[in-house]
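One chain of protein is taken out of this complex; the other chains stay put.
Going in written order, the chains are labelled A and B, and every chain counts its residues from 1.
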Amino acid sequence: MTGYTYTVFIILIPLVMFLVTGLLGMKWKPIISGLLGTIGMGTSWTLSLITAASYFFGHHAEGFQTIIPFEMKWLQFTDSLIIKMGILLDPISVMMLVVITTISFMVHLYSIGYMHGEVGFQRFYAFLSLFTFSMLGLVIATNIFQMYIFWELVGVSSFLLIGFYYQKPSAVAASKKAFIVTRFADLGFLIGILILSFITGTFDFGKLTEPGTAIFGSAASMSFMGISAMTWAMTLIFIGGAGKSAMFPLHIWLPDAMEGPTPVSALIHAATMVVAGVFLVARMFPVIHFQAPAAQEIIGYVGGFTSLFAAVIAITQYDIKRVLAFSTLSQLGYMMLALGVSGYGGEEGLGYMASMFHLFTHAMFKALLFLGAGSIIHAVHSNNMYDMGGLRKYLPITHITFLIACLTIAGVPFLSGFFSKDEILVAALHHNKLLFAVEFIVAGLTAFYMFRLYFCVFWGKDRHYHHTPHESPLTMTIPLMFLAVASVFAGYLPFTELVTSDKLGFESEMNYMVAVPSVLIGLLGIGLAWILYKKESEVPAKLAKSWGILYTATYNKFYFDEIYLFVTRKIIFNYISRPIAWFDRHIIDAFMVGIGLTTEKVSYKIKGMQSGQLQHYAFAFVAGTLALALSMIYLMM
Amino acid sequence: MIQGIPLEHFLVVSTIMFFIGVCGFIIRRNLITMLMAIELILNSVNINFVVFNRYLYPDQLQGQFFSLFIVGIAAAEASVAIALIINIYRNVKNIEVENVNEMKF
Partner (left out) sequence: MNILTLLVLIPVLTMVVVLFTKDYKGARLASAIGMGIELIATVYLVLAYLAARKTGMMHEMLFTSDFMWYPSLNIHFAFGVDGIAVAMIGLTSIVIFAGIFASWELQFLTKEFFVSLILLVTAVYGFFISLDLFTMFLFYELALIPMYLLIGLWGTGPKEKSAMKLTLMLMAGSALIMVGILGLYYNSAPGGGPLTFNIIEISKISIPVAAQRFFFPFAFVGFGILGALFPFHTWSPDGHASAPTAVSMLHAGVLMKLGGYGCFRVAMFLMPQAAQEMAWIFIILTTISVVYGAFSAIWQTDLKFINAYSSVSHCGLVIFALLMMNETAMDGAILQMISHGLMTALFFALIGMIYGRTHTRDIRQMGGLMKVIPFLAVVYMIAGFASLGLPGLSGFVAEMTVFVGSFQHQDMFHRVVTVIVASSIVITAVYILKVVGVLLLGPLKDQHHADLEDAKWYEKLSTVTLVLAVAAIGIAPLWLSDTIVASLKPIVARLAMVIPF
């Protein structure tokens, strides 16, 4: 069991890289930081692959064991509430190790080309390492508090990377928004942890997720405002997850987060950090499923709604990265929904498995899409897809890989997205017909907006470019090609045997009742996009006009940003903070000052009694003494 | 020695002296006269000390000693006071107490 101690290095290497490049990077040539970071990340990646290979395909008698190769006490609250720093290996965390290090390594490599010549190249690599470290720490957490710690660190590295171009006001605003929105969600997470630890007296995932555990014994009797304590705890923890995974209505930060450099969007806001929420729910799955079924319902519906909502918005956006961002939202909704409709154990746990499966495949193809988008932006220096067109001639590799990614996400058969999406639809069909219907529609919408993007960018007429776009350098295209291969073949991994809710494998087979219609609706979406966008025409504009107000609302993301701005700027700033600040200065402080001023005034009034005439004082003194003496005598009598 | 003279007689004398002194201190304007009034007050107290000592504890001498202390302190006080008065005279050219009210407030 102790054969996995080397996994410590998987997360230590990025940390060391962060410290080294962060502290010393300024003294070197920029490229050294890049190479160092990439090599370090490559080592981590290799180690992760070795871990995964020996964990999944090594000897295991029945089911997968949870292994803790390393653990140390970090902070002790009470006898049972202890934060430990450790490494926990089980199917989902090993899978996440692979996902994170793979994508991170690809992004490191890609960025050597993409960020070449940027000011702050070293800083970029330092932050990338910090992010990778935090994200790895998050997934291998042995207890929920360790997860929270790295959860926060992930939030900060995301903040730093979104605001990488710190002189650009929009980037600063976006980074601030991302941090504060997720921070707000983290508050929910924190309170959830507090309630959970209060009920169970432990942070350990091992104890929490053990099936049939007795630590929830007292939970049933506890409730607050008519809702059971466990439902509160799990819903609040889910809010934390919803913030990171940008679930409705906390989704508003993700589209803005695209202000960061594109490799960052690929790594953080598509493949890894945003799935942290899904991972959290998966990690807590037994607790949620058995102790708080109401919370699981919420998770399912929030996921379903988010995926539909985001897919609709994605249709109208024209910023290439924002389309991808909304697509990410929509896919994350899928994953959440799958968890929401899942049961526990064996075939019942199909949704759980499907969610993790989709997480895996989505990481590959969405990172590919973003890196491809980065390559396009690198070539034409614009984010606006109406500034692009006919690029297939200039960017052959990008074109092919992008097409593969689009086909994968659209669910074209035999590519990885097809398999994972199909499993989710099957799981939804078994548990909730309404959610199934929603997802079915979203599958069509996804295919439509992805191919709208694809046709607009790679087909159509040439635009006027400042200089002829040229294919990106090899450091950028190698990751593209690698991820394209991964996107095609990831679907053939036997997930049903590897990553399941009860860690025991099960058999599943293709459900043609679901697969065939879903492929058809995907193809319908592609076909529609083909007709509308393959050649430039007036039809889309006319269509947009005919939808009128609905189109405008969708284009403006249903005005959610404005609502949030209203709440924060107007209500919190103007109607809470400002009056409090005023109250403090003009009431409380004025009261304190008032005491002083009153004393001063009174003393001014009575100082006339001090005439300066010695004899007046003497007279007062004598008279006083006499009066005192007489009264004493009188009293004695 | 002073047999036959009752205690009250001494006390009456010292009380009269004390109030003459107090009146003098309050009424007279001249600083020197006020100083003299203080001497009267102190001496009336001296009388009390000596008399009580004699009538209450004839075999002890604390009262006598105390009155000697007071005499000594009165002398010191007089010299300090006169030094002050001289300085006041140098500043305001007279020794009327009403003119010495600069240190009010």
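For this structure, a couple of remarks:
Assume contacts are C-beta pairs under 8 Å (C-beta built on N, C-alpha and C of every residue); 3 or more make two chains touch, one makes a residue touch a chain.
Treat the numbers as computed from the prediction; the structure is a model and nothing was measured.
Every visible chain touched by the undisplayed chain in the complete complex is listed here: A. When the whole complex is considered, the residue among A:H470, A:R578 or A:K607 that touches the unshown chain is A:R578.
Taking the complete complex into account, A:V593 is the one of A:A53, A:V567 or A:V593 that touches the chain left out. For the chain left out of this panel, the touching residue among A:V8, A:L35, A:L49 or A:V172 is A:V172. Against the chain not shown here, chain A presents residues 73-78, 81, 145, 149-150, 152-153, 156, 163, 166-169, 172-173, 176, 179-180, 183-184, 186-187, 190-191, 194-195, 197-198, 572-573, 576-578, 580-581, 584, 588-589, 591-593, 596.
The rule we apply is simple: only the chains that are shown with their structure count from here on.
Every residue of chain A that touches chain B in the complex is listed here, in rising order: 607, 610-615, 618-619, 622. Within the complex formed with chain A, the chain B residues making contact are 22, 25-27, 29, 34, 97-98, 100-105.
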